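Data block below; observations after.
Only one protein chain is missing from this complex, and each of the others stays in its spot.
Let's look at chain A:
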Amino acid sequence: MSDFTYDTGYMQHLEQSVRRETQGKTVHRRRFLQVLSALGVSIGSLSFLPSARAQQSELVVANWGGDALPAQRDILAAEFVKRYPQIHVAFDTTGPTPGKIKALVESDNVSWDVADRNLLSALELGRQGLLEKVDESIVDINAVPSQFRTEWGVGSYFFSFVITYDAVRFGSTPPRTWKDFWDLQTFKGKRALRNNVEGVLESALLADGVAPDKLYPLNVNRGLDKVRQIKAETIFYSNTSEAQQLLRSGEVSIGSLWSTRAQGVKEDTKGRIDYHFNEGILLIAAWNVLKGAKNVKDAWRWVALSQDPYLQVALLKKLGWGPINPAANKLVPAELQAQNPGSPENIARQIVVDAEWYARNYFEVQNRYLDVLAA
């Protein structure tokens, strides 16, 4: 036995990846254990997954994978490690859905520190006690205008739902507005909308003639009725790469896509698919720090770092993330301003989503939207 050694590093790695993979499944452990103890069952034997990470000095960033991974790794993580060499930055690209965040926090096994989400999620999840409050000793909250921050998160970049269309098909008369998007007679072909209600109601109400400054509070019934009008001709996608593919293959002639992904499909197709920011629905991304995360301090350091104007411009170049720090806007090269959702000209053409309205209504309205789709 003495000459038999096994590689402990490898075992640790294995253990870590197993733990990472099973996070989704260890979900409601705390609740479950409470249930069991209420039933008088001994629970000592149930912690079959080691509870703490091997390395305390690790920062785990949860993002959505795809293009976001190399960009965040090369721009944000590279700079972070330069400033804090003792910290190792790891990425989890399985997608920080609200469900997983709730599961991690409630199971007391918070293996993510900071998640790439948005401002309305900061409000929704923050109010449910699932997020840490912004540590103002680390993050300069004044780096972003006050309407772009909340108690639980500070805006990190702009992105928007934009009208994305087949430029070859529509030639010199492309769809300019949501009214055009809803006009199936003039603009032939199928439509693509996200199966998540965020941004869809705004588009529908604008198409129905509601003035941009009268949108909020959203008239849900009116918006859903408008969605019903084009439902038969619309494909409701669940992830954006699906929508990109629908446009690329010509299955859909106009879609509502995130500007970041619209830019991607425009480059892929050499301009055959195009988009513009007119009547774009502007959303504010925000890093969310999970309640009880192992490394809260470094998570806020990560957030503070992401406000750096130079890094914001680099991320615009690489991912189309619109800089939210006004200081960054002066640094944006003129040729990038056209694809910057946060440039002053583009902001003026768009509608800013009211995170507060969604934080109060999202759960109910999302299910009503599903109701319309499934009917």
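Keep this in mind: a contact is a pair of C-beta atoms (placed from the backbone, for glycine too) under 8 Å apart; a residue touches a chain by one contact, two chains touch by 3 or more; residues count from 1.
As a working rule, contacts and distances are computed from a predicted model.
Peer 1: One chain of this complex is missing from the view, so tell me which of "Prokaryotic cytochrome C oxidase subunit IV family protein", "Sigma-70 family RNA polymerase sigma factor", "ABC transporter permease" or "Molybdopterin synthase catalytic subunit" is its UniProt name.
Peer 2: "ABC transporter permease"
Peer 1: Out of A:73, A:297 or A:368, which residue would touch the omitted chain in the full complex?
Peer 2: Touches the omitted chain: A:368.
Peer 1: Out of A:98, A:292 or A:309, which is the one that touches the chain we can't see?
Peer 2: The one listed residue touching the chain not shown is A:98.
Peer 1: For chain A, which positions touch the chain that isn't shown here?
Peer 2: Residues 1, 4, 25, 27-29, 31-32, 35, 46, 48, 97-100, 102, 128, 190, 195-196, 231, 234-238, 249-251, 362-363, 366-368, 370-371, 373-375 of chain A touch the chain that is not shown.
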